[in-house]
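For reference, the structure I am asking about is given below.
Here the complex is missing a single protein chain, while all its other protein chains stay put.
Order of writing sets the chain letters: A and B. Residues in each chain are counted from 1.
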Amino acid sequence: MSQIGSFALLLALVLSAYSFVAGLVAVTRKGPGAERLGETARRAGIATFAMVFLAALVLVIAAFQDDFSIAYIFHHSNRDLPGAYKFATLWSGQEGSLLFWSLLLATYGLVLRLRYKTDSRLFAHASVIIAAVQVFFLLLLNFAAHPFAVMQGLPQDGNGLNPLLQYPEMVIHPPMLYLGYVGFTVPFAFALAALIMRYPGEKWIQITRRWSMVTWGFLTCGVFLGAHWAYSVLGWGGYWGWDPVENASLMPWLTGTAFLHSVMMQEKRGMLKTWNMWLIFATFLLSIFGTFLTRSGVVSSVHAFAQSSIGDWFVGFLAVTFAVCLFFYVKNRPHLRSEHKLESLVSRESSFLFNNLLLLVACFTVLWGTLFPVLSEAVQGSKVTVGPPFFNRVNVPVALLLLLLTAVGPLLAWRKTSIESLKRNFLWPALGAIAIGAALIVVGIRPWKDMTYLYSLMTIMLSALVGFTVISEFIRGGRVIKGHTGQSLFASMVQLAHRNTRRYGGYIVHFGVIVIMIGFAGAAFNQDKEQEMGYGDKMSLGAYTLVCRSYTQEDKPNYSSEWAIIDVFKGGKQIDTLYPERRFYKASQQMATMVANRSTFKEDLYLVYEGLNQDTGRPILKVHLNPLVMWIWVGVWIMIAGTVVALIPNAVPVRVTAPARIQAAPVGAGD
Amino acid sequence: MIVLICALVAASVLFYIFYLPGKLHLGVEKTRVAYLRERQEAVYENLRDLNFEYKAGKLPDADYQSLKSSLEEEAATVLAEIARLEKTGAGHPLRSDKGARI
Partner (left out) sequence: MRNFLQKTAQLTFLIAALFTFLGTDQDVRFQTLGHKVKCICGGCNQVLLECNHVGCSYSDRMRGELASYVERGDSDDLTLQAFVQKYGPTVLIAPTTTGFNRVAWVMPYLVLVLGLTTVVLIARTWKTRPQIIPVGGTGRVSNLELERYREQARKDTEV
């Protein structure tokens, strides 16, 4: 079995190398010979997919057959592991996840190579670049991290999957994240291809627009699934710890977000070509860098696969990629000249510039904080810790500024905006935001007492500002359509979104972002309490009273567990029963908590079973009361919905025939 | 057995890659007119947006008129060149040996 996998991997390497070399020769020559060569390169790319797929399939089958003769299966699975987790074995360890990376890349490559007729020369160039990346990963798989390495002797059972990973979300979190990481290879490949062949026009952006958005959507999902997993499994009551690996996924997300915004300036106005080129280069390099951070063990992290030799390979690959990008940039720089000038600092264009600046400063801060320990060791000989307080202190103000821009940007006109127009568009949203702020102070938030309260209040006010501007955009646009078609306002707004899905989908994404931000703002008011809870013992936190009804133990094939049964009272009435649990996984000899969480829009009541007090035999519970956390997960769904809307093709706009000259008369203007 | 499977896989892959009977479909080379059409579409899109935003009441008259006239100017130049190229028989591929210059 494992021989077939090894063979498939080796053949995949040969094929992708052929696809790269033959493709390269074909795009630099002309004539029918070159065209035939190019076609073989394309087909070799497709065949690469088949071989990598075969290899992955073999690995998954081996996991299901409990084939512990393969070292990877031995280390990451065991007989009693549930089926879904056996499937997830594919991405639970280093070798497997590299294979998975390679498989996703091959899949993206397959789609690209099948759709080559859109623009065969551009696609041929992009295909060569994808093949080059694929060669790197297959080299790794064949020579540095072989997933089909064989065990000495035949073990009876495997080591099992890390219990922290035995959680449903863990089955989908890595694929999402990887789809995001790997997906940026496609816009990267097209951008580099366009630069190399000095591709005329911005069509490549249109071609990759959907790729970028889908990729970005996956990365968003991946990042937040990770946060949700940390929240529900690690049991420390938080969702984001600024761990190097979390940071690694955040960095390409930040630059990718910047790219999605600034690329519009290139499409619409032919500006910022150099900037966009480097943004997408940076995003790709950061995705690779993220994989490197996760895998190499240069920085310490929760995700302790690490401590292997493949770090050097990644450093080499990053260096080569950067050199190639730089070479072609220097060579073809004149091709990236801007077609328009910036007309005003108060314009949509400049708001994109500032948006990009802030996103990149946030990205830099994350990168800097993640790598500072390494730098510190080199300079002053000792490592230091750069923990959450550092990242929060720097990034919270940046995030607030970004929120402000999110509110202002969409209301600015392209090219230039007059003060009058600003007044016209901002008056009501700004008054609304101020009203909300005042209401919160009346309700009892005291921003002058603590910096975190101030930040929290500002976050909510700015979020409200964004929310109101988004709503006003929908209503304004809806009214125009309503004026033409006579439909209801809601139907008009739906039609409005359908006419320009990217813009209005984008607004929905912004709406999701503010819902998430409000969720983050709740963290300023977190409370927690720890107590031993025997039969009938009570504990109060916030408006809740918890009473321990019982506690017990149980033994299952995969793990043994202890849990408590806790009745939750509020206002004298019982509203719920929660079961915080703690498991001991037998195969890996590790502990895991199963948090009991009662989640509402107002707050999460989050119970962690910490263990039994050996003297008294009673369980110790830690209870967190985390306001507004649910908003974060709801916001993510809204963001996903917005992304999906943005992916729908535009409906053809309704053409209203009117005499050309009189057309300047406004419809429903100035209200 | 395993050797046989591997050989079979390798053979079919090689056959797929190198067996290319008949003519290849490669799509068309991008022409200057095609490029200009893209430009036209972009400028048109901007104009439509502008008109729509004006109707939605987001822009004062003065801003609208000046933005509109400069965009129309841009569109007109593109349209003029498209017309000229189509009259003289379009379809020059964009790429020269030195690559496309816009």
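One rule holds for everything that comes next: a contact is a pair of C-beta atoms (placed from the backbone, for glycine too) under 8 Å apart; a residue touches a chain by one contact, two chains touch by 3 or more.
Note that the structure is a prediction, hence the values are computed from the model and not measured.
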Which of A:Gly23, A:Gly109 or A:Gly270 touches the chain that is not shown? A:Gly270
Of the listed residues A:Gly23, A:Gly93, A:Gly237 or A:Gly478, which contacts the missing chain in the full complex? A:Gly237
Would you indicate which residue among A:Lys30, A:Arg115, A:Arg337 or A:Arg446 is in contact with the undisplayed chain? A:Arg337
Of the residues A:Cys221, A:Val408, A:Val608 or A:Ile632, I need the one that contacts the missing chain. A:Val608
Please pick, from A:Leu139, A:Leu454, A:Ile475 or A:Ile620, the residue that touches the omitted chain in the full complex. A:Ile620
Where the unshown chain meets chain B, residue by residue: 36, 39, 43-44, 47-48, 51-52, 55, 72-73, 75-81, 83-84, 102
Positions on chain A where the hidden chain makes contact: 164, 234-238, 241-244, 270, 300-302, 304, 337-345, 350, 353-354, 357, 360-361, 364-365, 368-369, 372-373, 376, 379-380, 382-390, 393-394, 398, 480, 530-532, 582, 584, 590-593, 608, 610-616, 620, 622, 653, 655-658, 660, 663
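Following the convention adopted for this analysis, only the chains that are shown with their structure count from here on.
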Take the average of all CA coordinates in chain A, do the same for chain B, and state the distance between these two points in whole angstrom. 30
Considering only the defined contacts, which chain A positions touch chain B in the complex? 3-4, 7-8, 11, 15, 18, 35-36, 39-40, 43-44, 46-47, 50-51, 54, 116-121, 197-203, 267-270, 332, 335, 411, 413-418, 420-421, 424-425, 476-477, 479-480, 500, 653, 663-664, 666-671
Contacting residues of chain B [partner chain A, same complex]: 2, 5-6, 9-10, 13, 16-18, 20, 24-27, 29-30, 32, 35, 38-39, 42, 45-46, 48-60, 62-63, 65, 67, 70, 94-95, 99-102
